[in-house]
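Quick notes on the structure that follows.
Only one protein chain is missing from this complex, and each of the others stays in its spot.
Moving on to subunit A:
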């Protein structure tokens, strides 16, 4: 701010003049025009704008979003960018997350979980942009050694547990098809899969079974969480059935902040760190969260800015504890706009698990090809840790001291033994208290659950032998 005085800057201190300009304008000091430097083009143009116009902090050329639209006029830093800079900043966060954690490699076939909400909509958009870029590079490159990763979209149809009229539901799915078909080229396949598909085909009525399973849970919060766990199983199944190698979730900072409190309140402090990393490879198909560093507010703005169509019909309605936490975080956020980020950062300091990084690819070819590109930060191997066991219901890693040691009698598991293999939180809020009903409850569970937990231990071993 060296150039406060009138004629000192002929040229050369471009940056300072504009900074000054911006500050003065923002302080509503525009009625002292002779104080302003007059040889700077952008400063001149700034003066022609309405009184509250502020230049973008990044490019210093365009007006910031706060001044172009009252809609974006919030306290946060977001509004200090212009539309273009905001977009590239947000995309930059996504790209950095992807590149620095090796989330997507050229040989991948990624499945974007699309709920219709803004977060997954942006995830879809960004993955598409990245794919488009990769395609351009591919076509331009001489040896064409790096393939372009494939993208598919999945929507889990939860009408069996949601109270949305069928007509509305069908319309929403039509809209969804339209959205996905518009995000091309490259063309993307949309899978609309009902939740009950997690049950084997020969079961009589999947939807009934699903309903029965969910209704067996008495706790409101527990029921909601169970549906969430089952949703992940659905995603895993679709990904496996159609040959996808990664699942992309639109989980953003704000969602994680809520999850941190939810997990804390439910006594899941130990497993919390597993859920909030870029990579969650405890599943057969690794799950990635490339929007982990974006706030829901930003994602909403982007959808607004770029008129990205979203579908409100399936907007989740939280109940019980989850609802309480959502409103609590909203309250905190209103009181201090950076609160979500603070919660997120606190939980980010917790030690992640071994499976919170990309498993090394077995295929030597893809390895060589991809290694040329990938930068890998934050991947600190920690071999000394003992293998984890996982909750039978929610797949949360279990704390060793919480796991009751049980020996298999006759190779079959009684309901009580399986219960002991569930996390304390699921035991309380999901499983029936009555042991006689317990057997029935487990029999309703999708078969996959067993297989997948078995898989986990073997995949852990596989990981170990690889090194």
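Just so we're on the same page, a residue touches a chain if its C-beta (ideal position, glycine included) is under 8 Å from a C-beta of that chain, and two chains touch if they have at least 3 such contacts; residues count from 1.
As a convention for this text, contacts and distances are computed from a predicted model.
Visitor: For the complex's missing chain, which UniProt name, "Actin-related protein 4", "RNA helicase", "Large ribosomal subunit protein bL17m" or "Cytoplasmic tRNA 2-thiolation protein 1"?
Guide: "Cytoplasmic tRNA 2-thiolation protein 1"
Visitor: Among A:105, A:254 or A:425, choose the residue that contacts the chain missing from this document, as touch is defined above.
Guide: A:425
Visitor: Among A:181, A:342 or A:443, single out the residue that touches the unshown chain.
Guide: Selected residue, touching the omitted chain: A:342.
Visitor: Check each of A:264, A:304 or A:414 against the chain that is not shown and name the one that touches it.
Guide: A:264
Visitor: If the missing chain were put back, which residues of subunit A would it touch?
Guide: These residues of subunit A touch the chain that is not shown: 218-219, 221, 260-261, 263-270, 272-273, 320-321, 324, 328, 331-332, 335-336, 339, 342-343, 345-347, 349-351, 399, 424-425, 428.
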